[in-house]
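Certain chains of the assembly are absent from this excerpt, and the rest are unmoved.
The first chain written gets the first letter, and so on, giving A and B; residue counts start at 1 in each chain.
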Amino acid sequence: MRTYRLLAACPDRVGIVAKVSNFLATYNGWISEASHHSDNQSGWFFMRYEIRADSLPFDLESFRQAFAPIGREFGMQWQIGDSAQKKRVVLMASRESHCLADLLHRWHSDELDCEISCVIANHDVLRSMVEWHGIPFHHVPVDPADKAPAFAEVSRLVAEHQADVIVLARYMQILPPQLCREFAHRVINIHHSFLPSFIGAKPYHQASLRGVKLIGATSHYVTEELDAGPIIEQDVVRVSHRDSIEEMVRLGRDVEKMVLARGLRYHLEDRVLVHDNKTVVFD
Amino acid sequence: MRTYRLLAACPDRVGIVAKVSNFLATYNGWISEASHHSDNQSGWFFMRYEIRADSLPFDLESFRQAFAPIGREFGMQWQIGDSAQKKRVVLMASRESHCLADLLHRWHSDELDCEISCVIANHDVLRSMVEWHGIPFHHVPVDPADKAPAFAEVSRLVAEHQADVIVLARYMQILPPQLCREFAHRVINIHHSFLPSFIGAKPYHQASLRGVKLIGATSHYVTEELDAGPIIEQDVVRVSHRDSIEEMVRLGRDVEKMVLARGLRYHLEDRVLVHDNKTVVFD
């Protein structure tokens, strides 16, 4: 069922739900899903409505025009999306296949509602897997001595493919600040630890050294500060003294896959709002 | 913060949220929490609003009168409650203390927002623990050959204490149908299995015999059919071949405590709606 998805955030006060739902009822809009959150600490209000597209007399542009006065009245940050307009995803990978293969299979079996425009990788090992899915594969090697040309090419490809969202599926390279800013809250990374534990390199080695009893993974929006962006989703798995670092890496892969896939799904379905470097996820 | 809690369920159609939120906005009602659910299978709509009591010009009775026409218009099953009116809870127990002690401690440390009117037990072993909390303890032994007098006494006590809700904290006796009907959706039981597995007696023995790798517990509303009422909450814990039945019983106790406490908490906060023998829990 095709829906419009309205996301809005504004300082909390009386009458927001009434105003918005009244607006929708006026046009006979059928709300199929409604979520609200009042954040007591910040005093902000967050909402997400899914409305059956065929119940409204609007296209998106008309909706925007009709809704704009309400947005202004409440000082809202808002957006409206159409479930029929699939987001264009650029996947970035390196050598490790588990996250990439997982996302590709979910897409292939119609579980992820998006287009996968292309895969960009700094190594050429996953080309065959990607191309079997009928998706273009771009090998853009990164020269450690001068990364600028590679990222210029990445930016060019991202622009050429008109990416709506970039997913770092264990890409293992740090994106340049300019790209982070341009795609703010639209680059999703999977970090292989339960952040904020074990920021940076080799988190499983750090975890083994500290002797933790659970290891985890975190999907988050990328910001200029490494591993410090808004967290979308996290999960953990139990480990013990029996698990060597290699076992942790193996167990961790399953958590990474799940956490990245859930994070991406939330993003694709417009379920994530960001405020004060934290997310509201209307799952 | 004192709130009114509005629960409503009705066949789904356009305009319900608008009508209700408009009603609230008309009276300057400040919605602190709003939850909605459209059930596609049944075609029903469920909602729960928490409204700051001090933002409304109403007491409960005036609210009911003002809201009644809306309820009729949409064919709603609805109720309004006041967070300041603590529900009166009667706890029923037998010999085992873990669920009872857990609930008493949560109440004692102000985690459960209710009054505990009394504890009724068919054995006299937990009296001292209960009375330390300043709560009346009634010992009502059940004669297996003739249970009627005991349950007459239970009914009398429940009435005398004006119970809003009865909690079977491992009571181990089956309530008579009459009491189940009178307190429909107001008697909460904890069953020590992951229902519908292992209905009836000795679920840990059944679990051990079947060799399951997880054991669980289920809190549910009691109906006349044994262990078949609407499920409020469930959880599980991992077991292995190393766990004897005694170990399962020990591990299971922690799950039972948690699942019963969460189920009761949802009920006390008016977060549970029942429809078609299933629950909607707005947690």
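Methods note: a residue touches a chain if its C-beta (ideal position, glycine included) is under 8 Å from a C-beta of that chain, and two chains touch if they have at least 3 such contacts.
Note that the structure is a prediction, hence the values are computed from the model and not measured.
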item	value
Copy number across the full structure, from 2 displayed chains	4
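In this text, only the chains that are shown with their structure count from here on.
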item	value
Chain A-chain B separation of Cα centroids, rounded to whole Å	37
Partner chain A, residues of chain B touching it in the complex	14-15, 17-19, 21-22, 24-26, 28-36, 38, 55
